[in-house]
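Since the structure comes first, as structure tokens, the remarks are kept for the end.
Of the protein chains in this complex, one is absent; all others appear in place.
Chain IDs A, B and C follow the sequence of writing; residue 1 opens each chain.
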Amino acid sequence: MKQYFSELYTGGKSLVEGLGVTMKALFQPIVTVQYPREEIDITPNYRGHIDLVLDPEKKTYLCISCGMCEKSCPSDCIKVTGEKMEGEKKKSLVLFELDFTKCSLCGTCVEVCPKNALEYSQEYNLAAFTKEAFHIDILKRLEERRI
Amino acid sequence: MISNHLNSYLILAVFLLIAGIYGLIQHRSFIGMLVSTELILNGAGVNFMAFNRFLAPDPAVGQVITLFIMGIAAAEAAIVVSFILAVFRKYRSIDPDEVKELHG
Amino acid sequence: MTFYQIVAEGLFFAFIILVILGSLITIRAKILMQTVLGLAVALLGVAGIYFYLGSMFLTLMQILIYVGAICIVLVFGIMVGYTPTEVAEKAIKDWRNKFLAISSAVTAFLLILACVLKTDWIPAVADDRNFSAAHLGEEFLYTYCLAFELISVILLIAIIGSIILARGGAGGMVTDHRAGKEVAAVQEEKGEVST
Partner (left out) sequence: METISILPPELIRMVIAVIIIITFLFVNAIMMGYAERKIAGHVQRRPGPMEVGSHGILQMIVDGVKLVGKELLIPLNVDRTLFRVAPLLSFTPVILPLLVIPFSEKLQARDLNLGLLFIVSMGAVNVMALLVGGWGSNNKYSMFGAMRAVAQAIAYEIPILLSMLAVILMCNTFSLKEIVGAQQNIWFVFLQPVAFLIYVVAGLAETNRAPFDLPEAESELTAGFHTEYSGMGFSLFFIGEYTNMFIVASVATVLFLGGWHGPHLPYGEYLGVVWFFLKVYFLLFLMIMVRWTYPRVRFDQLLNFAWKYLVPFSLVNLLITAVVVKL
């Protein structure tokens, strides 16, 4: 009999306390963001798809078209083509394409790059209607950034 | 004013009674029979209420008896449903034709 | 005849139609659930008839007890033994059965109807009859006190009895899902052990 009433008491008390918690939450400011209208800053550690590093001095890429990333990629999603231009020692990039439909964001390409020419982008608005939209031309992205 | 004649109520009560009898014979399941019994009980209730309204010197009598009928019907329904549960558990069927251990 | 009376008459006929329709569904439907729903319709109609017979209290009790409790218990009983679309009633080809049903019903109807129409009913003379619920309550507690107590005892016994029946006898819960005979055997064993 004593247990019956003590159960009732503790139960009732915890119910009232619970109601207090939600009451308090009701009047606290909201913490979520209305996404397409407002956006919050992405943490610098965010690992999006890869991007070429922009050399701040020469305003160009650091990539030497060695093809290490292409070889190391477990999903075969990077395509690098370099051509030797006339009058230049190094190969220059003609094509750097990422097939994002296959990419698993493992980051092996970034690790393996001898010149540290690859970095993670901050891109997260990734949605499209076609498969082709995910064949990302990374060289073009770099050109756009350079301007 | 048909709603003011005793006979119209009595005929309705008779209709309920014969509907109950017909259903009781026609239905081949316990629930169907129970439902028909409820119809018969309601016929009796209408009858009591009609006499109460038109003939009784004290109009509480018929209402009291009708309320008793309702109470009995509630008890009956509860018992029959639990009886059906028991029968179903024992015979795996609530078809009255299969439940015939007490057949002579 | 005023407009009020026309409306009242119309409603009266509506209730009668409800009763007749409901009881026809009840006795003709092949699916049991529809049978019980037909019963609910008929009982609502009877509730309306009670209103015309001067007792609002009985009308409400009829809805509360019959529709709200008895019909629901019946539906519960159906849910135990049937699946929703299974045709619960065997197709009635038993002509003997049907003949018996119809003939007994018609005979009873004619006989009772003859009695009803032949009798001269003597109407109540008093005009100051009290239909109120308060008067009904007084009658319950003074004149019909014993019957009132008895019915509560009956209800109590019914509740206890139905619990015992549903639990599978005084021996306690039988949860076996084996075939009927085995369960019966188990019950017999239990009976022997307890005695």
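Just so we're on the same page, contacts are C-beta pairs under 8 Å (C-beta built on N, C-alpha and C of every residue); 3 or more make two chains touch, one makes a residue touch a chain.
Given the structure is predicted, the values throughout are model-derived calculations rather than measurements.
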| message | Among the chains you can see, which ones touch the chain that has been omitted? | response | A, C
| Hidden-chain contact residue, picked from the options C:L64, C:A114 or C:I157 | C:L64
| said: Tell me which stretches of subunit C touch the chain missing from the display. | reply: 2-4, 7, 31, 33-34, 37, 40, 56-57, 60-61, 63-64, 67-69, 71-72, 75-76, 78-79, 83-85, 132-133
| Touching residues (missing chain, whole complex) on subunit A | 8, 15, 18-19, 21-23, 25-32, 34
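By our rule, only the chains that are shown with their structure count from here on.
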| query | Among line, ring, star, complete and other, which one matches the pattern of chain touches? | reply | other
| message | Centroid of subunit B to centroid of subunit C, CA atoms only: how many Å? | response | 5
| field | For subunit A paired with subunit C, centre-to-centre distance based on mean C-alpha positions, whole Å | value | 70
| said: By the touch rule stated above, which residues of subunit B touch at least two different other chains? | reply: none
| query | Residues of subunit C touching 2+ other chains? | reply | none
| Where on subunit B is subunit C touching in the complex? | 1-3, 6-7, 9-12, 14-23, 25-29, 31-32, 34-36, 38-39, 42, 45-46, 49-50, 52-61, 63-64, 66-68, 70-86, 88-95
| Sites on subunit C touched by subunit B in the complex | 5, 8-9, 12-13, 16, 19-20, 23-24, 26-27, 32, 35-36, 39, 42-43, 46, 49-50, 52-55, 57-58, 61-62, 65-66, 69-70, 73-74, 76-78, 80-81, 88-90, 92, 97-98, 100-102, 104-106, 108-109, 112-113, 116-117, 121-126, 129-131, 135-136, 138-140, 143-144, 147, 151, 154-155, 157-159, 161-163, 165-166, 168, 174, 179-180, 183-184
